[in-house]
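Missing here: one protein chain of the complex. Every other protein chain is in place.
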Amino acid sequence: MTRSTRFMLLLLISLISLGCRTESGTNVGDRDKLTVCLLPKIKGIPYFTSCHTGAQEAAAELGDIELIYDGPIDGDPKEQAELIEQWIVDGVDVICIAPNAPLVVANAMKEARTAGIHVITWDADGVPESRSFFVNQATPESIGRGMVDVMIADVGPDQEGDVVIISSDATSANQNSWIDAMKPAIEESKLTLQTIKYPGENAANALADAQDLIKVYPNLKGIFGISSVSFPGAAEAVRQASKSGEIKVTGLAVPSEMKSYVDDGTVNSVVLWNTKDLGYLTVQVAKALAEGRLTDSDTSLNAGRLGEIQIEGDNVLLGDVMVFNKDNIDSF
Amino acid sequence: MTPNSKTETPAFARITTRREFGLAVLIALITIFVSFFDPRFLDAINLRDIIVRCAPTAIVACGMMLVIVTAEIDISVGSLMALTAAAMGIMLSENEWNLSLWIGLPATLMLGTAVGLLTGLLVTVGKVPSIIVTLGLLTALRGFTTLIMGGKNIDGLPPSLQHAAKQGFWGIPLSVWVAACVLVMTLVIIAWTPLGRRIFAFGSSRYAATMCGLSEKPLKLFVFAYTGFLTALATIVDVPRLPTIESGIGLEFELLVVTCVVVGGVSINGGRGTLLGVLLAVVLMTMIRPVLTYLEIGEEAEKWTKAIQGTLIAIAVIGDSLFRRRGRGESRS
Partner (left out) sequence: MNQPRAVARFNYWHELVLFGLLIGLLALAEYLSPGFLSLRGQLYLSRHLWVFAIMALSMTLIIIAGGIDLSVGSAMGLCAVAFGVTFEMTGQLHVAIIACLLTGVLGGLFNGALIARFNLHPLIVTLATYAAFRGMAEGISQGESYSQFGDRFSELSRATLLGIPLPGYLFFVLAVLVGLFLWRTPTGRSIYAIGHSAEAARFSGISVNRIRIRLYTFSGFLAGLATVIYVSRFDTAKADAGRGFELDVITAVVVGGTSIFGGRGTIVGTVLGLLLIHETRQFVGRYWQVDELKSIVVGVLLIVSVLIYQLLVTQRETRSH
């Protein structure tokens, strides 16, 4: 056993000595360029891919920006925090994050700011003291209300009937914040919220849940599909049950993903904003912030092709939630 | 792994066991309970929907059962489903390569079989335990799929394929027909071919089987390749039913399939299990979601869905073990 003890000790000692190289890390990327990190909630879904396209456009236009686009492929907020911490060590210039769960990433964001990195949020806001600006395309309140308003308009303002929500997981922070806004709005209307389903990010379950809900609630007038998986799932279920038009489906999605359902009348309206503009504006804000062109007291910002953009407090406003329908969906 | 001493009739020769009886009773009780609340549960359209959802799980479970009977495991099927779906989408979609069905579908099947063969080779020739190989593939294939899809969803599959998956023939979607064929094929393999008998022989006692001059490698290669093939097959018949091909397809599918096989009474130590048990378990696991919807349990109770699923799995396996101990006093290692 002595032989093995010595061996183990040797292993440990050499390992420790190996790690010891005291010096601060050098930076990743080109020093002449501004390193901007764009951190989506989930990497690999069309919504954020389209934001990325807009961000690339801005980076190319501004010229001296190195754009890093990376994020968790499963939408794990823990991994968002880990990426921020990685970037702190790498010494990047600006971090733009779409927080999946504001509290989970708040500490990492604060540490990034302490390390002299500019931190802004986009797509969803974080804890206020953890970032300098929020590129605000919509608040949870306006998204939730917006979806309910669209549904009421689709169903008919005086129509009574049942609606259901198909969410993501029971723990999905964004979806839950929208649901909180949707509930009172539905209550005020003549519609009745029957139930909320949680199929997770699983397309087969989302489709199955929607099919069952259609059968169980004969008076069903509308389905809210509030994740990138459950919206098309609900629309597909309505189409397969040949109830297009009878049961309205709405939710958040990249318009192009829902085009075939809008064309055949299953979906009247898709609630969203211009995702490319969102990515574009985020990079514009990042650049302006790093160059000191944007300060706390500013009320507007010149954002390239978007022109003059309004700033309210620390919110950079992209504009309101947009509603896409048959008439304008082809242009996006 | 540990040689089990058995004096009972070989597993493949028996038609029913206590486990199948228990599962059938459980399914019947649940069905009666739900239809008491809501008779519409027994409507033809709902039964059809449930059967359609069972199909992909049943197809892959046939392969998984053989894998587990040889005392191995394959937890990569969910990620493999995503990979084959992405490959099928890229090859067949009108927005992508737009190949003919006659090229795209065989190529998808070959891809699934090839990954299964690779798993089998690593397990037999490389001597890497199957749970490790497939755990590695579980993460690697998922990452690879997300990478090749490049953050976009794929749609525009050929209308004929979509029609077959959604409407099918004589009112029954293609996946159900295929599942029936796969079940019959697997039953034939298990019951009437030397291959099937050898698979069970190896699972129940590797030592005895080797002493009888049987060779293990081809058997294991076969079961892994078969599972890979069936996963690709399930993808082809079921994925076109979904609205679009996205990188999250088949998420946690491996857990569902393994759970079904285990709940169906296949021993994780190998050598024991019946196809009927697995099929009943697939039905049981699939009917939980619709049952909860039909019970109209309300939004707060919806958040207990996973807990209910877990409890049901526990009841199925623990209850069976209790019966067995009392019934035969049998001890297992």
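Note that the chains take the letters A and B in the order they are written out, and that residue 1 is the start of every chain.
Operating definition for what follows: a residue touches a chain if its C-beta (ideal position, glycine included) is under 8 Å from a C-beta of that chain, and two chains touch if they have at least 3 such contacts.
For clarity, every value in this text was computed on a predicted model and none was experimentally measured.
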Query: For the full complex, which residue in B:98, B:160, B:193 or B:311 touches the chain that was left out?
result: B:311
Query: Among A:53, A:139 or A:176, which one is in touch with the chain left out?
result: A:176
- request: Would you indicate which residue among A:85, A:141 or A:314 is in contact with the undisplayed chain?
  value: A:85
Positions on subunit A where the hidden chain makes contact: 3-4, 7-8, 11-12, 14-15, 18-28, 43-44, 68, 70-74, 76-79, 81-83, 85-86, 88-90, 101, 103-104, 106-107, 169-173, 176, 198
Query: What residue numbers in subunit B mark contact with the hidden partner chain?
result: 1-2, 122, 126-129, 131-133, 135-144, 146-147, 255, 258-259, 262, 267-269, 300, 303-311, 313-314, 317-318, 321-322, 325, 331-333
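Keep this in mind: only the chains that are shown with their structure count from here on.
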Message: Can you tell me which positions in subunit A touch subunit B when the two form their complex?
response: 43-46, 48-49, 52, 73, 170, 193-198, 200-205, 207-209, 211-213, 215-216, 228-229, 232-233, 235-236, 240, 257, 260
Task: Name, in rising order, each residue of subunit B that touches subunit A in their complex.
output: 38, 40, 43, 45-46, 49, 53, 56, 142-143, 146, 149-153, 155, 166, 238, 241-244, 246-249, 251-252, 289-290, 293-294, 296-299, 302-303, 305
